[in-house]
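All protein chains but one are shown at their positions in the complex.
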Amino acid sequence: MHSIVKRLLSLSLFTLLITFSCFVLLRLLPGDPVLTLLNIDELSATPEQIEAARRELGYDQPMLVQYVRWLQDILTLRLGNSLQTGRPVIEMLLESYLVTAELALGGILIALLIALPLGIGSALTTRRSVVRLAHLVSMSGAAVPGFWIGLLLVDLFAVRLGWLPVMGREGMTSLVLPALSLGFPLASVYIPLIRLNLRRELNQPYIELARMRGISERTILWRYALRGSLPPVLSVFGLTLGSLAGGVVVLEVLFAYPGVGKLMVDAILQRDYPLIQGYILLTTGIILVLHQGVRSLNRALRPDWQKGTHT
Amino acid sequence: MIQIRNIHVRAKHVLLHDMNLSLPAHRFICLVGASGSGKTLLLKRLLDRLPDGMSSSGEVISDEPLRRGLDIGYIPQQYTDAFLPFLTMRQMLRDTYRAHGRKMDHPYIDDVLRTLELDPTWLDRYPGELSGGQLQRFAILFAVTLKPRLILADELTTALDPVLTRRLLDWLTEYQHQYGATILFVTHELGPALHYGEQLVLMQDGRIVETGTPQMIEQSRHPFTMSLMQAHRTSPEERKSSCTQSYP
Partner (left out) sequence: MKKRWLIFGGCLLFFISYTVFTNSFNTNIAKRLEPASFEHWLGTDGLGRDFAARLFLAGLISLGFSLLTVLLTACIGTCLGCLAGFYDGRLKHLIHRLEDGLVIFPDTVLALVIAGLFGASPQSLIFAILLIKWISYARLSETLVTETMQKPYISMARINGLTDSMILRRHILPPIIRQVVVLMSLDVGKVILFLSAFSYIGLGVQAPLPEWGTMLNEGRPYFSSAPRLMLLPGACIVLTVVATMGWTRWMKKKGGHVNDSDSEHTRSGETRPSA
């Protein structure tokens, strides 16, 4: 119980710190914040209009008051409206997060389809051809830029052959090419990770001794070795999820897939500060939650790690 | 009755030379030899778990099947790493039963726990929470839990205190008598072998040098056996007293 309280406390402190730095950073940007927020320059508005806007946005109040009001807004998820579309930031962000989640899941699925057989297979076989294949796939995925694969795939399957849509998001077929471009480089990280950890686990003395008790090879692999090798893999997976949570930037731009990455790229180019700010806050929150989820999962896999005397 | 016939094991060199040995039922057999003499390798061959890269010829003949866990129980030397760290002892025990399609024999388990002086609540602990002595005794429980007729005990005596060791060996003798089992007790110490063994098998460099009852071994004229006996007779007490005698 005590540790949960401590964790919540440190988490909230951390969030507070981030929000405060966000707040300060935005105020530190060059130029008058009001003008920036309204995306106008001094010529196109009268001084009275500017003053009215300043009062309305609360910029005439002292800093601390501004911060508190800002914090209130944040906590109730009133993140303002986008400068580009005028729609509430929170709406736009949530919409695009769902899209990104879709893409991310597709990519993860492909990555698993590639990495699991190759990772587990190369850990178990003695045939060098399998190991070399796994290594080759892993190296190619790591060296080849994901977006280049995307470009080539699009130009082959969409433009030339017309089998799949070129861009946009209309149904399952639009997901195929982006997911492939995402999944392949992703798999390259996991193949050696799975292989290494599984082999290390299979070499542990207790695996051999389980065999001596007559435990079947199937049980040994699926219930013992895999479970033991999972925690490091999951930790990396948590980092992967966090990275994906921020948006699969390049691929979304390439395929014009309306996820968070694409949203942000446009926001940056257009200097849509409310949107940028909302993104920072929301994404940080999501990443923290994801990391915590992974940590809890790892603890469920290894209940012995909680019990003190673990060496 | 289990017969070991012409077992020959080699990797880059020959590790076990033409081993011939009978393991009759209801017998406490001690395999004695220094480290590297091939004792553990013989055990592994019996369990059909030779390390990769080793080839073997010869056969192990038995009138009944020799299944790991069910017919052969193995008590490892390194009991600290013998158990899966993320499972409780109970879960591992259950897995052992399930692997052979049996249900857990609770009365028997409780009985063994009691005799080994293990608290039943420890079954719900993780290996990391148990001490070395507890783990050693649990290793014995796991080996005998399916009542195998051949028990392989690998260097049981090395890492524990003499009192516990005594108790465990007494317990093994009881098991032997109760279930008519064959105990193959591997050690490099002649002392416990002479005391508990009904038949001793002395090994050196992958060969059986001599075999016989404790009395026969004590009176043997074989050079290797005699040197072992010599080392054994010079007990620590004698060594200490001889030291004090030299310095007046």
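Should a chain be cited, it is by its letter among A and B, assigned in written order, with residues numbered from 1 in that chain.
We adopt the following convention: a contact is a pair of C-beta atoms (placed from the backbone, for glycine too) under 8 Å apart; a residue touches a chain by one contact, two chains touch by 3 or more.
Only a predicted model underlies this, so the values are computations on that prediction, with no experimental measurement involved.
Trainee: Please work out which displayed chains the absent chain touches and list them by label.
Mentor: Hidden chain contacts in the full assembly come out as A.
Trainee: Please identify which residue in A:79, A:193 or A:210 touches the non-displayed chain.
Mentor: A:193
Trainee: Considering the complete complex, identify which of A:92, A:114, A:220 or A:267 is in touch with the unshown chain.
Mentor: A:267
Trainee: Could I get the residues of chain A that touch the absent chain, sorted low to high?
Mentor: Against the missing chain, chain A presents residues 14, 17, 25-26, 29, 107, 139, 142-148, 151-152, 155, 159-160, 182, 185-186, 188-189, 192-193, 196, 232, 235-236, 239-240, 242-251, 253-254, 261, 264-265, 267-269, 276, 279-280, 283-284, 287-288, 291.
Convention: only the chains that are shown with their structure count from here on.
Trainee: Could you please state the distance in Å, as a whole number, between where the Cα atoms of chain A are centred and where those of chain B are centred?
Mentor: That gives a centre separation of 54 Å.
Trainee: For the complex, give me every residue of chain B touching chain A.
Mentor: Chain B residues touching chain A: 47, 49, 67-70, 74, 76, 78, 81-86, 92, 95-96, 99-100, 125-129, 142-143, 146.
Trainee: Inside the complex, what are the residues of chain A that reach chain B?
Mentor: It comes out as residues 204-206, 208-216, 219, 223-224, 227-228, 301-304, 307-311.
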